[in-house]
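Only one protein chain is missing; all other protein chains are in place.
On to chain A.
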């Protein structure tokens, strides 16, 4: 079974439609995904080759219960152990994996769970990524907040008690350029203790500038580490350049950011191989940049506006839990964020095992926080990137996490 991603909007011109269809049907009409655009910095890092070689050699069906048992008996988790824990042979050991993951989490993080919220400031996008609600051919309401509107949103969010914010944009370098994002970071520093970014990948110097504006964490989702699949999903735009995206975290660290986040979007390709590659991406970069902080996310595909059929395919909750436990056991020091794509019940449960960071009061739309927080109608809002599942407010999340025996933490960070 495969997802059906292609949806034609009636509003597209004949020319646009023809181009869209050509991109979808004729692979030769698409740019080489390995070829950088001229403005893209190339850093020649060996990390990518190591990660991809390991992923391609990964035969998860070759692992048995004996390998899984051996992995769980090891005090530290080797790369081979991690491969066993990700394999189908480990699924019957899920409860044991969860117990081990919980122990590692408590050793490194105690019973704390960090709360944050994302703020989308623009949804313009120049990419055609077939599964994403913001893709340039999708008929949605587009909006970019100006400085005043951004500040208004931040005030509403800050009033809820939130102290950590993640700023997001669609991937339009022309509409949402680096200085626009930098100004948003400066505003965010006024209202929040901790500012993270989830924007299109940029060069080292741009990361340095954004760091100086107040951002200290950069998250870039690779979506899938399977280049062949990636090429069929990201048909147009800067995002199509797969290696430039892969190297984003490294450029961010070179630009002075304290921490970086990683993720594959599960459901796009073979999830076990993507999970392996994601963790190895962290593993090899940690060896190269030992001072940096690392975090992982584990999003699954969700329905979008105009396509409610998109789903995470074979990645069920048990599989998701297995991946997250394996991540925790292999990379006990890494933060793990679980998105509002997942249900409240799943997030409550996983926070007690291995997640360290949970979003609350989430909107993936633009300029609609007041409407969503207080019910007050707002004149112009932009449409959502994807449907969320867990809609709890900060207050509700705080109370629920405390009721689960966890200590919610709004800030554990200093900009120095």
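Quick notes
Basically, contacts are C-beta pairs under 8 Å (C-beta built on N, C-alpha and C of every residue); 3 or more make two chains touch, one makes a residue touch a chain; residues count from 1.
Basically, contacts and distances are computed from a predicted model.
Choosing from "Cytochrome c553", "DNA polymerase-3 subunit epsilon", "Carbohydrate ABC transporter substrate-binding protein" or "Thiazole synthase", the protein name stored in UniProt for the chain missing from the display reads "Thiazole synthase". Between the chain not shown and the residues A:31, A:50, A:69 or A:108, the one that touches is A:108. Only one of A:67, A:81, A:163 or A:231 touches the absent chain when the whole complex is considered: A:163.
Set against the missing chain, the residues A:294, A:327 or A:386 yield one that touches it, A:294. In the full complex, chain A touches the hidden chain at residues 103, 106-112, 161, 163, 193, 286, 290-294, 333, 402, 405-414, 416.
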